[in-house]
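Apart from one protein chain that is not included, each protein chain of the complex appears where it belongs.
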Amino acid sequence: MSKFITILEGLDRRWIFLAMAISVAGPILYIGITGKTLPETPTPTARAVYKEIEALSPGTPVLLSFDFDPASGGELTPMATSLVHQCAARGLRMVFIALWPLGPQLIDETIKRVILADYPNLKEGVDYVNLGFQSGNESVMKVMLTDFAKAFPITKNGVAVGDVVALKGIQRVDNFPLLITISAGYPGAKEWIQYVISSSGGKIKMVTGCTGVQTPGLYPYYPVQLNGLLGAIKGAAEYESLVNSSLAPKDSSAAVPAKYLEAQRRMGPQLGAHLLMIALIILGNIAFFAQRNSKVRATS
Amino acid sequence: MAEGSARIMKRLVPMWIAIIAGFVMLLSAFFPITESLGETVGEIFNVVAAIAFVLGAGSLAKVNLAKISRRDQGWGYAAITLICFAITLVVGLGKIGVPQSTQFPLLGWSGEKDAEGSIFGWIYEFALVPITSTMFALLAFYVASAAFRAFRAKNLEAILLLSTAFIVLLGRTFAGVVLTGWLPDWASGLRLENLSVYIMQVFNTAGNRAIIIGIALGVTATSLRILLGVDRSWMGSGD
Amino acid sequence: MISSALILCAISSDSSGASDVGLANTSITAAGNKADLRGKIPLNELGQEISAPPAAISISAEDVAWDAGGVIKISWQPAAGTTSATKWIIERSEVLAAGQGAGQGAGQGAGQGPWTLVAEVPIAETNAVASKLPPDASFFFRVTAVSPNGSSTVTTTKSAATGHWNFFIGAKLPLFCAILLVSACVIYFILAARRGRPMKVRRIAALEAIKDAVGRATEMGRSILFVPGIQDMDNIQTVAGLTVLGNVSRTAAEYDAAIEVPTSRSLVMEAAREAVQASYLAAGRADAYNADAIRYITDEQFGFVAYVSGRMVREKPAACFYMGCFFAESLILAETGNSIGAIQIAGTAESSQLPFFVAACDYTLIGEEFMAASAYLSGEPDQIGSLKGQDVAKAIAAIIIILGVVLATGAAIAPQGAMPAALEWLKGVLGS
Partner (left out) sequence: MKPSKTWVIVVAVIVVLVGIRMSIGQGMARAYVERIDQSVEVKASDTHGASTEKWTEWHPVAPKKFEAAQKADPSQTKFAFSWANTIGLWLAAFFTLAIFSFLYRDNPGYRLAEAVIIGVSAAYWGVIGFWDTLVPKLFGALTPNLVHDQVLPSLPAPTNGQVVAMCFALALGLMLLMRLAPKGGWISLWPIAFIIGVTAGLKIVSHVESDLVAQSIATFKPLVQPIVSSESAQSGWMLWPTIWASFANILLVIGVLCCLTYFFFSVEHKGVAGRAARVGIMYLMITFGAAFGFTVMGRVALLAARIEFLFDDWLWLIDPAGKRIVEVASAIGSMLC
């Protein structure tokens, strides 16, 4: 026993790294080969996101802001997929923007993955449009409050926004009843709340999908300034299962396409890593108490 | 330049530029005519920051060239940095390999810089993305080692820190559902997944709210110290 | 089931009382909701509304007082009963001066510009706002209900409305007062300190440790690493980080310790150079200043981190300071620093990163403490005074919160009493 404690005390952190690698890679291989995922029970914040989108009537414009980059894609791409999936299924007019320079490419990828693949009847420029990236962080948001076309004068393809059918009737950002942001940091959900939601006087609702780091910081805003919140991959998985179950054809037992299970797949490695962390915390404390006891004994 | 006038140009003028610019921006938010001044200044800032890249690039080139010419240890890496920098800059600014845009095929420069087929896009996809996202992924390992070392029940504060992390960790995975899912409905509030939501909504909200309020006051005071010329340490803490 | 029909239908009257008869070529889908049976609206055999929806009964427009300028609020009264309409379309037409744009478009008054879209709002709304109108121009407004079956007739305002520009944005008065109040607290104590009133602040361990850390680096003959965050100069945390850098580099200059500042923005590099150079100058060590020690790496967050952590492992600085706006890199930096045994002091207002600094650094300045660091380190009475002013402002905020809680509690217990009104008043005063 005491030998074990000594090993724990002097444990090289590289052993921890190795354990982490195994506990993440193992489940990935297992799920990748068997295709099994863990079940999810949605929490209220994830249900709220689903409800807010479902409450809109077909044809309503929604603003989707992709404020992230590929580095946080592991957490946020599944959310982007499911959010666009639900919006497309609901028949909403999707206006995509990005306040992160690398966002527009992620928008295109998501459009390709969801809309072009499964909703080919939706027309670019009519049912959805990618307005690309604008630099300026929150100052872009402020411009949007007064003049949307000034903030985003041309689409990613270079078409003047005045000629885009999907933007008909959009003068200011508050013409969108719902704002969906996918956010990885600054500028992101917090800035949207600070600069757009708080100055719109409750006209716009906002739901957001964000990284695990941001989630705690956004809770103070829910549910008054923020109407729905998907926190990290767990939120993504909950929401994904909600969307999948509501969109699945009632009679068929056809499998959900793999691309709509990305978040639920990632919950497997998540479980492995979390159990490892918990084990580490317990082991760390065993070592701590053992050491303290031996010190106490030594002094007495 | 005489000693006095140098002091004026190098110390007093900048200080007054900061003071005047600051108060103008502060007040501009309250008058309809100047309300959008903040946005304009935001654009100006972006342009200045983009121009400043010349300085950054200069510093990067200078430091690495010096390393190479001195044959410092690892000068080969400095050379790689410079070569990668030059190649990316050239293919990006020159839009090399970018196909025409489908909207305006006659305009040579209208294609997207990172379009499919461009070298810039290739660099982005196969060098920038893998390296940055793997660097980011290192955090999964560091989180584990930090938790192992720091989450020890040394005192009451540490116990609170680690037990909250513990509950949230468990509650946010399937493990929490399995461990406490048997609790009957009337006690469902004690289920781990609900407990973690409760921690978020009460304790986390309270803590973060106080931090946010404190920061707001801190920002106001810091800004005021700068705008009143009380804190001049950004231009050296001297006279 | 889709059927197409040409229907002659009567549509309700507009505000002027004149009836209108419209022709609507409509497509009806079976997906529509079952509408109420209403006398005026033709229905098909399934009881679905097949004609255009009824128009609004009346519409009015008025200037919003003390607004940001050029804002007109338009409100209208919808026809009674539910309809299948999904949205309202609001349009405007400018009143032109004599001789200007005469004869534009049929169906418009001679002195009136073309109708342009103001907004589309969901059918549940009964008002909309037209903003950014040119100063002192007058407009007519009209509203149309739109359903999948077609559009209603238009309802137009009887008289033109003008959006006057105001001198001051009234809605921001509470905000103005709040800023004034906080500023007054801070300025009062700065002035009091200058008059010689003694100011005392509690000891902040993290800031006391800075001097020791610099001293240790000097003794060990190793460098000091200072990272001023990864955001640009338009972030106040970066500015605060640089003010701390000014103080730290002065200490470093006095101790003759080498300080290294990698930055992730070109502008920050330039500003950091100014701050450090001036500090060396002030410490009388201008000769020891090395501009190349403050260098730009890359704007890319993780490229920057890759460099800094690699550099840490190779150079093994004795003290690491992280002061500014940090995101995910916080823990990579702090863990790498920890593995090389450096003294680490962090300060940030980015609350999401505080846990990692707390877990992996020796000292962490939390939010407001970080903002106060420069003032504390400078030790100048007037800067210390400003911290006292901050405290008074904080106390006022706490008192207002307590007042609000008392009122809210009262309102919850006695919803009929005066408490709810008082609560609303307080919120209104604060600008909500």
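For reference, chains read A, B and C in written order, and residue numbers begin at 1 within each chain.
The criterion applied here is as follows: a residue touches a chain if its C-beta (ideal position, glycine included) is under 8 Å from a C-beta of that chain, and two chains touch if they have at least 3 such contacts.
What you see is a predicted model, and the numbers here were worked out from it, not measured in a lab.
Visitor: What are the shown chains that the omitted chain is in contact with?
Guide: The chain that is not shown touches these displayed chains: A, B, C.
Visitor: Check each of C:V118, C:A145, C:A160 or C:M233 against the chain that is not shown and name the one that touches it.
Guide: C:M233
Visitor: Please identify which residue in C:A137, C:V201, C:A258 or C:A288 touches the non-displayed chain.
Guide: Only one of C:A137, C:V201, C:A258 or C:A288 touches the chain omitted from view, namely C:V201.
Visitor: Touching the absent chain in the whole complex: find that residue among B:L65, B:A140 or B:A153.
Guide: Residue touching the chain left out of view: B:A140.
Visitor: May I ask you to list the residues on subunit C that touch the chain which is not drawn?
Guide: Within subunit C, the residues touching the omitted chain are 174-175, 178-179, 182, 199-202, 204, 233-236, 239, 267, 270-271, 274, 296-300, 302-303, 306-307, 309-310, 313-314, 351-352, 354-356, 358-359, 366-369, 372, 376, 387-388, 390-391, 394, 397-398, 400-402, 404-405, 407-409, 411-413, 423, 426-427, 430-432.
Visitor: Could I get the residues of subunit A that touch the absent chain, sorted low to high?
Guide: Within subunit A, the residues touching the omitted chain are 14, 17, 20-21, 24-25, 28-29, 31-33, 35, 43-44, 71-75, 101, 133, 135, 138, 153-154, 158-160, 193-195, 198, 211-213, 215-217, 220, 223-225, 231-234, 258-259, 261-262, 265-266, 269-270, 273-274, 277.
Throughout what follows, only the chains that are shown with their structure count from here on.
Visitor: With chain centres defined as C-alpha means, what is the inter-centre distance between subunit B and subunit C in Å?
Guide: 17
Visitor: Subunit A to subunit B: how many Å between their CA centres?
Guide: A distance of 19 Å separates the two centres.
Visitor: Spell out, as numbers or ranges, the residues of subunit C touching 2 or more other chains.
Guide: Answer for subunit C, listing residues that touch two or more other chains: 234, 301-302, 328, 351.
Visitor: Which residues does subunit A have that touch at least 2 chains other than itself?
Guide: Touching at least two other chains: 13, 71, 137, 146, 216-217.
Visitor: Under the touch definition given earlier, write down the residues of subunit A that touch subunit C in their complex.
Guide: Result: residues 13, 57, 59-60, 71, 137, 146-147, 168-169, 171-172, 175, 177, 185-186, 213-214, 216-217 of subunit A touch subunit C.
Visitor: Over in the complex, which subunit C residues touch subunit B? Could you list them?
Guide: Of all residues in subunit C, those touching subunit B are 67-70, 165-169, 172, 175-176, 179, 182-183, 186-187, 190, 232-234, 236, 239-240, 242-247, 250, 265-267, 269-271, 274-275, 277-279, 281-282, 292, 295-303, 305-306, 328, 331-332, 334-335, 338, 349, 351, 354, 356, 358-360, 366-368, 370-372, 374-375, 378, 380, 382-383, 386-387, 389-390, 393-394, 397.
Visitor: Please give the residue numbers of subunit A that touch subunit B in the complex, ascending.
Guide: Going by the criterion above, the answer is residues 11, 13, 16-17, 19-21, 24, 38-39, 41, 43-45, 69-74, 105, 135-139, 142-143, 146, 156-159, 215-217, 219-220, 222, 232, 234, 267, 270-271, 273-278, 280-281, 283-285, 287-289.
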